[in-house]
Structure formats: structure tokens, C-alpha cells
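Note that one protein chain of the assembly has been removed; the remaining protein chains are unaltered in position.
Coming up: subunit A.
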Amino acid sequence: MTAARFEVVSGGGDGARRGVLTLERTGARVETPAFMGYTRHGLHPHLVPDVAAEVGGLPAVTRVQAEDFLGGGRWLGGGGGVRALAGLAAGGVVVLDVLDPTVAGRAGRAGAKAMAIEAAGGTVRLGPGDFAALAAALQPDVVVPPADYVAEALPSLERGKRIEKSVERSARWLDEYLAQARHPAAVLAPVMGAHSAALRERSARALGARRGLLGYAFNDGGLALPLERRLDLARQSLAHLDGGGLRYMAGAAAPDAALRAVLAGMDLVDSSYAYAVTEQGFASTYALACDSPAARLDLWHESMRADFRPLAAGCACFACARHHRAYIHHLLATREMLATVLLQAHNLHVYARFFADVRRSLAAGTLPADAARFAAHYGPDAFDELRLLAAQQATATPTTKVQRRRHTSGPGDIRDHPPSKTTAPTAEPKPKSSATTTTSAGGGGDSRSGGD
């Protein structure tokens, strides 16, 4: 049941490599290294499909997370899967993972039979059978089945048998998922073992001996180890895995991290970085060619107020082709939702261009040198938006995807639009005068062009 196949084109071992992921159903090809489109409920954040289509250059692979579709219900069962449900392109690859990569601490304390997901409205259990049912409804091409991701503090891990249990459970859940899978999706198996060399080897050897896997997912970011340490641990696992398998690493989406992951032999990351940049009110300006002084531009900054240049010089994205910094600064300052729409279109465009450059550089054999120059040019703290976002989310209610703004304006900036903590409104304001309640259903009985 190979819905998709992966071929390594050049390179290999635990160094950078080029490959092609092919979707059997449609023949869609994704050249790797690449990123999967990070989505929320199947949508690029902020971008309705008509606007996302303007971004251009996006790889034909979209990542959706099971946690957005919990609660199940008949509504998932329209027959067309998540493609029809969320309006995804019919031809592209859809990958179903379990957790949102931008939110830390979502994996709760797993039981023997199921993951625990801290979702809005409480803890939800997701076992291999539940996941198989969800996959049957969502019809992805590729799945990353549930695993017992370790997220406890390190000291307690070193004493007990927590990691061993996690490796055993994950292997068992993979078997159970495969036995119950009703929808033929290719599998990226989670590679487990946390920071234990012996247990990593045990997990990798068992996975390496399996037939029919599309590849592997390095998804266990719960220990919050530095990337270099995670890549070292991944290398230990790779020695025992099938070298022909596709490798996805979560938590390596930032450009500097993605370069290191690619050089360590990873094939896929996800575009959650572009979203994190947008949430800070930044526009990406980095490029592998290092032709910009800084990696990003802060559109909140007062200096943007009367700056009529595009977000990035020479950028051909939807936002830069039409709009200037001053307008986007104005939209941010007035809490207009179009700000994040335009920033996301730009940031995704820059991210896609970066990966195209990475693939070209890899083909030309210059990637190690380009990556070293890139790291030196932009410095170590230029790509910390995912960390910022996670920290902001950690201070919010842990069970909701509240989007916090980095900047809170002083009273001088607040006109009659008070800053809102959430971008998704939660309640409709009452009509101003009681008399307006006699107008049609749906509220907002404003007189005249009262401001919207």
C-alpha cells in the first residue's frame, strides 16, 4: 500500500541529499529538500485558497494535523477527505501528522493505549484505532501515526523507564495502526528513543527492519533539546534506518535550522516558520545568497510609517507587487486583519524561494559553504520567531491557540479600536441602541457607515 514513493537522487548517508517524493495517484512530484505547507484546519494561516494561490512556488505537499479534526463526528465524512473539506488542491500530497508543530506542550501524559492531546475543551485520547478512523475520513496520502512522545523533564526521565516505555508503546501503536488502517496511506514512522543512545538504537533497528514504510518522522521535540543535540541523536538513529526512507523533522523549520537539518540528511520540514514570522508582524528579508543585511523587517516599527518601499527590495510576491511598508504598518497599527494576510503571503513566498535556492545550491555542491555563510551573515538570533511564538502561546491558556501580538501599543496608539488579544472574535458586540435590536437577525445594526 504505497500511496507515495520516495527516491534519493543524489547524496545520502547522514549528509545532505536530493530526492523526489512522488504521489502515485496523481503523479505529483515534490523535489526535496522541501517544506510541507503548515496549515491550521487545512488552511494556510491567514490565507484563503484564492489568496494562497497567489503565493506561487509552493511545493505540492500540505501538512495537516489530527488535533484540528478531533471530536470527529459526521462532518468529516463528506467522502472527499480533507482535500474536499478544506479546499486543498486535488493533485498535491497531503500528510496527516498528529500535533501542531508551533505549539509546545500539547502532548499530555499518554496511557498504554493512546496519546493524550491537550485540546480546546480538555484532554483528548488518540490511539492507533482512532487515528486509523480519522485517516479513513481525511484520506491523506501520507500519515505520521501516533507515538508516545516524551515530554517530561529530563531528571525524572533518567531515573525511570519512561523512555523505554515510550519506545515499546510507539512500536506497538504502529503495529496496531497498520492492522486497523482502512485507508491506504504511506507511513512516516516516528523515530523514538529520546536522548538515550541505546533506546534510539532499539527503536531505529526495529523500524529499519520493517518493510513498506515511506520513511521516518523525527517528531520528538518534547525534550526541548538544542537543535544540534537533536540532530546528533537523529544521526544515531539514521545509522540503523533504511537510507532510502523519506525523513521529516519537526521543529527545524527556521531557515538556519532547516539548513542544518538538510545537511544532516533531512528531506522535509514544514512552513510553520513563515507563520511564526507573520505573527510577530515581521516580513522576512533573508535569502540564501545573503543579499540583504538583515533577516527580517519589523513592520510595527515607527520607521515604517512613511516608508513607501515594498517589504523586500525586488520581491515579486503578491504583497510586494501591490503594497508598501507604510500600508502594512498602518494595518498592523489599526489591527486590520489584512496585515497578517499580506505578511503571510510574503513570508511564505520568501520561504519557498529560500528552499528553491537550497535545492539549487545542493545540486551545485555548494550547500555546506552557502549554509556556513548564511549562518555567519545573519547571526544566531535572526530566526527566533518560532521560539517567540511558543513563549507567547505558553503564557496564554495552554489549551487554546490564542495568538498573541508581540507588541502592545501604548494608549497613544489606540484609537477607537482597542487591541484585541485574540484575532478570532469571541462575541458579537451588542447593538448600540436598544431600538436597533428590532432590525434583522445577525446583529450589528449600525447606522450609516459607522466604521467596520
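Following the convention adopted for this analysis, contacts are C-beta pairs under 8 Å (C-beta built on N, C-alpha and C of every residue); 3 or more make two chains touch, one makes a residue touch a chain; residues count from 1.
Keep in mind that, in the parts below, contacts and distances are computed from a predicted model.
Asks: UniProt names the one chain left off this complex as which of "NuA4 histone acetyltransferase subunit", "Queuine tRNA-ribosyltransferase catalytic subunit 1", "V-type H+-transporting ATPase subunit D" or "Nuclear cap-binding protein subunit 1"?
Replies: Going by UniProt, the chain not displayed is called "Queuine tRNA-ribosyltransferase catalytic subunit 1".
Asks: Decide which residue listed in A:Met36, A:Leu342, A:Val358 or A:Ala382 touches the omitted chain of the complex.
Replies: In the complete complex, the chain left out is touched by residue A:Leu342.
Asks: Among A:Arg109, A:Arg229, A:Arg322 or A:Arg387, which residue is in contact with the omitted chain in the full complex?
Replies: Residue touching the chain left out of view: A:Arg322.
Asks: I'm checking contacts with the chain that's been left out. Which of A:Ala3, A:Ala34 or A:Leu47 qualifies?
Replies: Final answer for the missing-chain contact: A:Leu47.
Asks: Hey, which of A:Gly12, A:Gly87 or A:Gly108 is the one touching the hidden chain?
Replies: A:Gly87
Asks: What is the set of subunit A residues that contact the non-displayed chain in the whole complex?
Replies: 40-41, 43-51, 53-54, 73-75, 78, 85-87, 120, 305-306, 308, 318, 322-324, 326-327, 330-331, 333-334, 336-338, 340-342, 401, 411-412, 415-417, 423-425, 427-428, 432-436, 438-452
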